[in-house]
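Here the complex is missing one protein chain, while the rest keep their positions.
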Amino acid sequence: MTDASKVQGMTRVTRSSITGVKLRRRIEVGREVLSNPLTVIGLAIITGFLLMAAFAPLFAEPNQPDPYQSPRDWSNIDVPPGVAGHVLGTDSTGGDVLYGIIWGSRLSLQLSLTVVGFTVIFGTIVGSIAAMRGGKLDNFLMRVVDVFLSIPELIFALAIAAVLGPAFSNIILALAAVFWVKYARIVRGEIIKVKQAEYVASARVVGDSTWNIYRKDVLPNAWTPLVVQATLDMGNVVLIGATLSFIGLAQAGLTEWGALVSSGQSGLLAGEWWVSTFAGLAVVLWALAFNLVGDGLRDVLDPKTEGR
Amino acid sequence: MQVRDYLLRRLALLPLIMLGVSVIVFTLTRFTGSPVGIYANPNMTPEEVEALEARYLLDEPIPLQFYAWISGVLQGDLGWSGVSVAPVTDVIWSKFAATLELALAAGFIAVFMGIALGTVAGVRRNQLPDHGARMFSILGASTPTFWFGLLLLVPFYLWLDWFPLGRSTQEIFTSIPHPTGLYTIDAVLALNPQAFFDALRHLVLPSVVLAFGAMAIIVRMMRSSMVEAMSEEYVDAARAKGLPDKVVIRRHARRNALLPTTTVIGLSFGFLLQGAVAVELIFRWPGLGQWVTSAVLSGDQATIMAYVLVTALIFMTVNLAVDIAYAYLDRRVVLGE
Partner (left out) sequence: MEQDWLLRVRNLSVRFNSRKGTVHAVDDVSFDIAAGETLALVGETGCGKSVTARSILRLVPEPPGQYWSGQIELKNSDGSVVDILAASMDKVLEIRGERISMIFQDPGKALNPALPIGRQLAEVFAQHRLEMIFSDAGLNFSTATKLDKKFIMQRLNRVQSSAYALLRKARASALEKAMANAVEQALADTGIPNPQKVMISYPHQLSGGMKQRVMIAQALACDPDLLIADEPTTALDVTIQARILKLIREMQQKRGMAVLYITHDLSLVREFADRVAVMYAGRIVETGESLRVLERPRHPYTEGLLGAIPHRRTPRGELAAIPGSVPQLLNPPAQCHFASRCKWAAEACKQVIPTLLPIENGRLVSCLRFEEATQSGAHEDLMPARAEL
């Protein structure tokens, strides 16, 4: 059997030099991530959107009383891009497309941050409890997760949002209620993996409390797939959210990208392509950016990379 | 046998999970203003509505309501569909058949083209086809289906008029019998080429749009498992036997790479189901997706709930089928969590 004092010394070394090693490792990782040009492009696009959302009022004069409704301009409806000062044209109520995209970015940011933030935290809590406690509780929680996972995300969110009524806030709620299970599963899996690793056993030998083990040994190693999934979900949430508002689950006239695409549909058949196209492009760019960054992170953080 | 036990266990779990799904759906129905709305239709008299309320125990505590609801479901009473102006169960099968046909066509495209593209990308790693495939993959995962649909709609329907909207041309459709509910198959069975091509023409655009997203994840998985397979020693050993490259790729590398890809194929079916919602809406395809989108807009709860139940059931069944296929295919399978 292992000599307890030796083990203790080992653990001590592992923990005391953590700060220095961790920081260096984080810089290393950061550098590796940035060495991938695609990831950099993704980050650039995200930064662009962040700036757009943060400084929306500067870029596009907010409409009163509700900036999230495109300003109507009945004298300038269906204007093609580049005409009369409307860079991307106007829709069937005279609302400027660029305005919609800029203020829509705020909504997208709000949607993705809220949903991802909530689901990561909630999912981690549930997954942690399940994994650390084990036994019947674990079984039960995992069956619940299975049930949630057996309904495709969009469809589930659709049902919830439909029941709650067409409103953007309900879309946020619906997505939050659906997306958390992913994280519960990831966290639980990672914790179980780590639980079986040796150094946790050695920490137990030393007599550490469960909470300490969790905090110092388990969590730091379990967060990698979480970060990757969360990044990807920043994009996915907006994709599904746009689909929901396209179908009509957001309030009328909202400057949400999906809703904008929908409002431009009738124009499409009349040859007015710009509303739907540009609004949809915004969604594509957003999802693309987070997918690129998420992939880049995964390539660096996931040990099972195809490095050959 | 280990495999059989695992599969039997999964099979036994199915009703349990469906029960869980029912609980969720039931909970959602109690959120709506009037739960009786699921069953009532505008033609009913107030007395009939009252009778319904009694029958479904709507004044009783929740567990009893659940019992009443679920026994109704199991006896085939899924409520009244406002958008179809008929009981849900009357309408649901034809809607399902339409979506099934669309999903099968899209699935076909996604699987075959996805495997082909993924194989080429994996073999020619880091060369042009690979970069193309990866671009394709990531775009496919970032493009909302509804937008892509609109994007293809304009040139192919509006400008070129190559493909029509909807599922069929009325006169041709009604000219043949429909034993299977799948237009293309029915046309083949009826030996009617006009109907067959009519079906195909309507099917092309929506199935291509639908396939896009699913294909993206299949290409991605196939590529990475091909890359892994190509670096395995048995590939070198096969080459060392004097086998030409094509045979080595096909019989040795790809055969092993297909295995992890089958699980992704099951997953992509979920994509197909979800994508169908937008695709059917845009291309006026009379399937489950279009049905539920109208229901959403008009607050038809019965339709929405039935849709969730049916979709969940289909999704789980497909996943189970895929797992069975995987267990059968992998000779070395060591199942268990």
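Chains here go by letter, A and B, matching the order in which they are written, and residues are numbered from 1 within each.
As a convention for this text, a residue touches a chain if its C-beta (ideal position, glycine included) is under 8 Å from a C-beta of that chain, and two chains touch if they have at least 3 such contacts.
As the structure is a computational prediction, the values presented were derived from the model and not from experiment.
Asker: Who does the absent chain touch among those shown?
Answerer: Computed over the complete complex, the missing chain touches B.
Asker: Would you indicate which residue among B:256, B:290 or B:303 is in contact with the undisplayed chain?
Answerer: Residue touching the absent chain, from the options given: B:256.
Asker: Among B:18, B:36 or B:243, which residue is in contact with the omitted chain in the full complex?
Answerer: For the chain that is not drawn, the touching residue is B:243.
Asker: So which bits of subunit B touch the chain we can't see?
Answerer: Residues in contact with the chain left out: 126-127, 232-234, 236-244, 247, 251-252, 255-256, 259, 331-332.
Basically, only the chains that are shown with their structure count from here on.
Asker: Under the touch definition given earlier, write down the residues of subunit A that touch subunit B in their complex.
Answerer: 143-144, 146-148, 150-156, 158-160, 162-164, 235, 239, 242-243, 246-249, 258, 261, 265, 268-269, 271, 273, 276-277, 280, 283-284, 287-288, 291-292, 295, 306, 308
Asker: Sort out for me which residues of subunit B touch subunit A in the complex.
Answerer: That would be residues 13, 16-17, 20-21, 23-25, 28-29, 31-32, 138-139, 141-147, 150-151, 153-154, 158, 224, 227-228, 231, 270, 273-274, 277-278, 281-282, 292-293, 295-297, 299, 301, 304-305, 307-308, 311-312, 315-316, 319 of subunit B.
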